[in-house]
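Missing here: one protein chain of the complex. Every other protein chain is in place.
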Amino acid sequence: MESDEQLYIRVRGGDRTALAGLVERYHGPLLKFLSRMTGQTQSAEDMVQDTFIRILTCRGVPPEHFRPWIYQIARNLARDYFRSAAFRRETFYLPDEDQGDDWMAAPVETESLALQSSDCVQVNALLQCLPARQREVILLRFYQEFSLEEISTITGAPLGTVKSRLFHGLRRARMILEQEEVGQDE
Amino acid sequence: MNNPVDRLTDGLDETQRQALGDLNALAHFLETDLGTEPETAGRDHLLTVLEQYLPGSPAIKRRQWTNWLRLAHSQSVLFEKSFWLAGLLVLLLGLSLSVIDGRDLLPLVFIVVAPLLAAVGVAYVFRPETRTLGELERLTATGAAELLYTRLALVLAFNLLISLLLLLLIWLEGPQVVLWRLTLIWLGPMLALTGLAFYATIRWNSLVGAILPLGLWGCLILLGWSEAVARATEGMTPAFWLLLIISRSDPLLIGASLACLVGLGLLGLAGRTAPGGEKSWS
């Protein structure tokens, strides 16, 4: 099977079939990543399109490793979304107390988890409870199965910071889940 | 790597893993989310849109330099005669001053007026009378940023031409002025004020785009003037003092370089804020 990098070089040459191949490979995974990241399917679809447009209009040297690169673009678009006026209009805005970050989704009240019906919605609610920096590391690790070194490249954060975000994110996620289970038992 | 807990914690230090405790419940909980699957129709639409951006697609045919020239020429039609005349007036003013008192006064006038010319020019080009036209421009194949930068390039090029002619005069009249220093000290404020005018015009309107840089420049001139007047007690004329600091002051050079960068940054920011972009609608 042709590698992503080879397909991308053909896309840069104007090959429609290669573009269809890349879309086939990445449309679903990127949509899932961005939906989980933002909690908004419609915004995620827009960002997936923007991600592909960015790689199509990129005039620089083709990347050595395509997969981390396209996720880096998608992740940056998600970051821009959190910084955008549209996002601020829809939700309130808090600085990240852990890292001094300037972007994160407003934490969802943990009580609301129990109100969600399907598992998918429950997971989404839990993910939205986490600061965006921690959420992205968990998503890239667990669902996209990137190594921490690759996540460090994608997010532009040092490896130690990535580890710290993963650690704090998992601890927080576990705590929320346990609180939820206790709440349901009672 | 199939173990869901490993998928969560792989790469963490042993102490961190231990501190996290049993993550089985969390890992299995996260596994229940299969994510949003894209619809086939959605993928087809995505491909239709993306094909326009493929290299070689007629929809995004890259503009050749001849097309840029054609675009610039078409833009120049929009500028009223008064715009060109104002620039020429400044040039004439410079010429006449050089005849009266070429050695001292010309650099002063040049430094003070040239950036203003650029800032006012930018605000003028984006005046409200072209609003209907602005809407029609948005409904064309030419992007808003392309238009803005072409228009800006025209204003800057015209001002640059006038300024270069004045620079030549100064150099001919006063060989004690170091030309590259003077150019940089002129270019810094001009780019910064142009950038500010451009950004303010795009972000708010052309009135703010004119007032903001004019006000800022006015304050700087007043501050500089009071300093020059203080020096006058030491027997220096303002123009002589200005020539002196242009020739010797490194902080001024650094300041001008920084102003250049700020100006370029504001120009880039304005391009991203340009109206009519897809972001501004969606």
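Letters A and B mark the chains in the order given here, with residues in each chain numbered from 1 onward.
The criterion applied here is as follows: a contact is a pair of C-beta atoms (placed from the backbone, for glycine too) under 8 Å apart; a residue touches a chain by one contact, two chains touch by 3 or more.
In this text, contacts and distances are computed from a predicted model.
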{"item": "Name of the absent chain as recorded in UniProt (options \"Pimeloyl-ACP methyl ester carboxylesterase\", \"Branched-chain amino acid transport system permease protein\", \"ABC transporter domain-containing protein\" or \"Na+/H+ antiporter subunit A\")", "value": "\"ABC transporter domain-containing protein\""}
{"item": "Option touching the unshown chain, where B:28, B:131 or B:248 are the choices", "value": "B:131"}
{"item": "Touching residues (missing chain, whole complex) on chain B", "value": "41, 45, 48-49, 52, 59, 61, 70-71, 74-75, 77-78, 80-81, 129-133, 135-143, 147, 278, 280-282"}
{"item": "Sites on chain A contacted by the missing partner chain, in the whole complex", "value": "45-46, 49"}
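In this section, only the chains that are shown with their structure count from here on.
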{"item": "Length of the line joining the C-alpha centres of chain A and chain B, rounded to whole Å", "value": "32"}
{"item": "Chain B residues touching chain A - in the complex, by the definition given at the top", "value": "1, 4, 7-13, 16, 19-21, 23, 25-27, 29-30, 32-38, 42-43, 46-47, 49-51, 53-57, 60, 282"}
{"item": "Of chain A, residues touching chain B in the complex", "value": "11-16, 19-20, 23-24, 27-28, 31-32, 35-36, 41, 44-46, 48-49, 52-53, 56-57, 119-120, 122-124, 126, 138, 141-143, 145, 147-149, 163, 166-167, 170-171, 173-174, 177-178, 181"}
